[in-house]
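One chain of protein is taken out of this complex; the other chains stay put.
In order of appearance the chains are A, B and C, and numbering begins at 1 in each one.
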Amino acid sequence: MLVSETKIRVCYDDTDQMGVVYYGVYPRFYEIGRTEMIRELGITYKEVEKQKIFLPAKSLNINYHKSAYYDDLLTVRTIVEKIPQVKFPIKTEIYNEAGELINSAEVVLAFFNGNTNKPCKAPDYFIDEMKKYF
Amino acid sequence: MLVSETKIRVCYDDTDQMGVVYYGVYPRFYEIGRTEMIRELGITYKEVEKQKIFLPAKSLNINYHKSAYYDDLLTVRTIVEKIPQVKFPIKTEIYNEAGELINSAEVVLAFFNGNTNKPCKAPDYFIDEMKKYF
Amino acid sequence: MLVSETKIRVCYDDTDQMGVVYYGVYPRFYEIGRTEMIRELGITYKEVEKQKIFLPAKSLNINYHKSAYYDDLLTVRTIVEKIPQVKFPIKTEIYNEAGELINSAEVVLAFFNGNTNKPCKAPDYFIDEMKKYF
Partner (left out) sequence: MLVSETKIRVCYDDTDQMGVVYYGVYPRFYEIGRTEMIRELGITYKEVEKQKIFLPAKSLNINYHKSAYYDDLLTVRTIVEKIPQVKFPIKTEIYNEAGELINSAEVVLAFFNGNTNKPCKAPDYFIDEMKKYF
């Protein structure tokens, strides 16, 4: 299992007039989390894209447990439970400074080849780096 | 059943460097759709909030079927299948100009009383307006 | 002089915990305004880009006169005072439902040729459509 943690500071733009983080901001937090998870593999998603491999989202399920507030320093925990084939499911858990789980989500990405315009398997170098964690 | 349709023009800000609408923009589209749905009831969500009744999101499930592109005029179809109690599930379907279903989602909101700081039932005037559609 | 008006409904995402539209949302409003202004010329910015002509921003000056609020139906007035050469200055005035000027701005865009990677003059068909207003 691959687990990666990163910190995100809630900024003013993230809040809405209910005084909490807007429900549509969380997908951005998941994206930041998985980008840092990939970076920890020694890869950057930026490089993956340069080889015309993209990772569009196919589905996203979010559970909002508690609110996040302005200036909170959130811990974003990104979890990969198995080595991806074409589909790449990634779980995210977000914790506040009190250590409470405030949000949990699962996104399913899919590897997509921009040259063939078709779904494809994860690149070998990607799998090789992941295997070190499984 | 209550069904409401509204149009949304994709703006440049909504796109990302993959050349499509960013996966995290869709929750905003759902929000616009349900706001217009409530307006069609003869109510505005703004007025609801003035009475200290809020509608935070509890969960959100999204399926991304096809991409949306810059300047697309999307049709956002908002669907309420039953009269809400405390929980308020709302479905959204988004269609492109070719009439293709590109995105479908279900958000579950919950009525919340800002005076008591507790979940609450939907206000009577809200239920009364909804009943006309069921 | 070319003047175009479009309406924008403030959505929940646009607000922050101060209970007003976040100061960084306005550039999006200007973009929507100028996109509709170009559409009134019988052109779409989407088509312009397909010909590898882009319009990046070079500068932006904003004056915030009054706040905008959730669910406001704003009038965005987009003004072009002279036919563009390479630089394309565009003014925007935003009015609330009481007719008050709440925000004024000037963005300077520049025509840029993606094939030559250099600034360029506005395309002839663009100028021709604009000339009808001057």
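Following the convention adopted for this analysis, contacts are C-beta pairs under 8 Å (C-beta built on N, C-alpha and C of every residue); 3 or more make two chains touch, one makes a residue touch a chain.
Just so it is clear, the model here is predicted, and its values are computed rather than measured.
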Residue in contact with the excluded chain [from C:Ile62, C:Ile83 or C:Leu101]: C:Ile62
Residues belonging to chain C that touch the chain removed from view: 18, 20, 23-28, 31, 54, 56-64, 67, 107
Interface residues of chain A (partner: the chain not displayed): 9, 11-13, 28, 31-32, 35, 44-46, 70-71
Residues belonging to chain B that touch the chain removed from view: 12-13, 15-20, 22, 24, 70
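Just so we're on the same page, only the chains that are shown with their structure count from here on.
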Self-contact between copies chain A and chain B, residue sets same or different by half: same
Averaged-CA centre spacing for the pair chain C and chain B, given as whole angstrom: 27
Whole-Å separation of chain centres (CA-atom averages), chain A against chain B: 24
Residue list for chain A, restricted to those that touch at least two other chains: 18, 20, 24
